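As you look at this complex, bear in mind that one protein chain is not there, while each of the others sits in place.
Up next, chain A:
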């Protein structure tokens, strides 16, 4: 029955491609989460009136974030080819997609982290300072816990964008569902392959959204 409806779908290939997509998305979410929080913290802490107020550092990081956030992802991949070759040694395969995915998503997420941190009541930071907290303590015990719902909902949005990015990276040889849909689906005119790949991508997106929403609500005690 299924074979008749979807004559061209090779399920083994499909599972393999799903795995590749999940792998690229998973690794880049983790890296983006860490890098984005670090960048976001530096952006926040060096901004005017904050603990590390430092205009030059803030301007440089801000410019870096804005530039990489603005370049369309498909162009960013192309621009980063020499860098990717140098770091990963190849342009083919899931790992080759990672540098572009992370560099494309981390600045985007860093801005969301910064916005989340700015929403923390300044008085709470002042109170922590008045108790003799070190910057380290303020970061780990005040800034991150107090902005956690925003950090989680931000990474959810970023993760969904990343799923889309992996599909684009797939087109230029990174593997995964995007690659399958483009090569086997589009170029060979097998619409059923494209359809199934799309459905799987949608499922991945829905699952990410559900997990993200669950944690955002659970963690928010405001």
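One rule holds for everything that comes next: contacts are C-beta pairs under 8 Å (C-beta built on N, C-alpha and C of every residue); 3 or more make two chains touch, one makes a residue touch a chain; residues count from 1.
By definition in this document, contacts and distances are computed from a predicted model.
*Asks:* Considering only the chain that is not displayed, what protein name does its UniProt record carry among "Acetate CoA/acetoacetate CoA-transferase alpha subunit", "Hydrogenase", "TonB-dependent receptor" or "Methionine ABC transporter ATP-binding protein"?
*Replies:* For the chain not displayed, UniProt's protein name is "Methionine ABC transporter ATP-binding protein".
*Asks:* Looking at A:55, A:85 or A:141, which makes contact with the chain not pictured?
*Replies:* Checking each option in A:55, A:85 or A:141, the one touching the absent chain turns out to be A:141.
*Asks:* Could you tell which one of A:53, A:126 or A:213 touches the chain left off the display?
*Replies:* Hidden-chain contact among the options goes to A:126.
*Asks:* Can you list where chain A touches the absent chain?
*Replies:* 121, 123-124, 126-134, 137, 141-142, 145-146, 148, 219, 221-222
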